[in-house]
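And then subunit A:
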Amino acid sequence: MRAFGLVYFFEPWWVQIVKALVIFGVIFAVLPILIIYERKLLGRFQGRYGPNRVGPYGLLQPMAEIVKFALKEPFRPATAVESLFRIAPMIAIVTAVSALALVPFGNVQKIFGQPVGLYGIDVSIGPLYVFALGGISFYGIMLGGWASGSKYSFLGAMRGAAQLISYEVSQGLALVGVLITAGTLSLTGIVRAQAGMWYFIPQIVGFLIFMTASFAETNRAPFDLVEADAELVGGYFTEYGGTAFVAYLFAEYTNMIVVSGIAVTLFLGGWLLPFGIHPPGWVDPFVVLAKMLIVITLFIWVRATLPRLRYDQLMSFGWKILLPLATLNLLVTAIVVAA
Partner candidate 1 sequence: MSSLDTSSYRRREESITYSAESAGMGETHELLTLNIGPHHPATHGVLRLLATLEGEVVRDIKPIIGYVHTGIEKTAEQKAYWKVVPVIERMDYLAYYFNSMAYCGAVETLLELEVPERAQYLRVIHLELNRIMSHLVWLGTSALDLGAISMFWYCFRERESILDMFEMSSGQRMHTRYFQVGGVMEDIPPGFAAKLRRFCAEMPTRADQYADLLEKNQIVLERLRGTCALDQETLLKIGVTGPLLRAAGNPWDLRKAHPYSCYDRFDFKIPVGTVGDNYDRYRVRHAEIYESVKIIQQALDGLPDGPHITPNRKVSLPPRHELATSMEALIHHFKLVTEGFRVPAGEAYYPIEGPRGELGCFVRADGSSKPARVHMRDPSFVNLQALAPMVRGSYIADLIATLAMLDPVLGGIDR
Partner candidate 2 sequence: MPDATGLELTAHEIRERDSDSILATEFSHGRAVLVAAAGSVIDVLGALRERGYTFLASLHGVDYYPQQPRLGVLYELLDMSEVDRITVKIRVDTDDPRVPTATGLFPGAEFPEREVYDMFGVVFEGHPDLRRILMPEDFEGFPQRRDFPVGGEPVLFTHNERDGYGRWQ
């Protein structure tokens, strides 16, 4: 199958399957680490230890919780629509993981004499693919909220849908600045174009807009109105428990990983290192992971610091501030590039 765009070399089918497995495996290994990292870090921010009972330094806490959730009784409200109620979390997690295939973790490497790209796929429509999956992941939230048959879930889903759509526009426009500068839609191409300067310096406005919109897209504080535990209990997953709840949780964290991966790729130079350092190729994935960790730490830091916006403030911020700013950024970038 050569359906996807600019193929400069050919990978045999088994390499693609191995890559898919590796990506899945790495993500499901990273997720619990991410969860314990967030909880530990939040604990430090709040003057406490965080979980420290299960395993050394409490590192096995996520495992214990996964077991706990898995053993819970599957439950659904009497008003729920059974089939959709079950499918919705799956949509959420599938779309989140599929988007991850796009994040390039390194350049093309020779492994056992076989050239292998250290990414899931490299398509000629790069970021559009992410947005397409983001568009589908909306159904994970909307169906979950609607099929629960609960007013809280429904309000959360409605908020989520409106928020995702509103901020997707600004996020997309912020990206276009980078795309114009790089002159390509291929994510590996964008990284290679950053060899001289990482794009977060010339595209600093775009970077800030992208990060702000990403907080909204991943439903993280201060834009976590979709969950808004104080108002809507849990938003669209109010009625979920057990493994379905874990699926939503994982989807949310995976989205965070994807967004930080995209931010690293587009703005922070991907696997490149500053000051002309050229490490051997096997270091590349670790460079990308380290940069992603920095972005994720930013996510957690903001969560520990900022309170939540109100719904109308969120909307007016998205449409009245972020969108004009992104448009202006795009305009200026276009003029500079064309000139």
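Per the selection procedure, all candidates are chains of the complex that A comes from, given by their letters.
The working rule: a contact is a pair of C-beta atoms (placed from the backbone, for glycine too) under 8 Å apart; a residue touches a chain by one contact, two chains touch by 3 or more; residues count from 1.
Remember, it's a predicted structure, so these values are computed and weren't measured experimentally.
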Subunit A in this complex: which of 1 or 2 touches it? 1
Per the touch rule, the subunit A residues reaching candidate 1 in their complex are 42, 45-48, 151-152, 155, 221-222, 224-225, 228-231, 233, 303-313
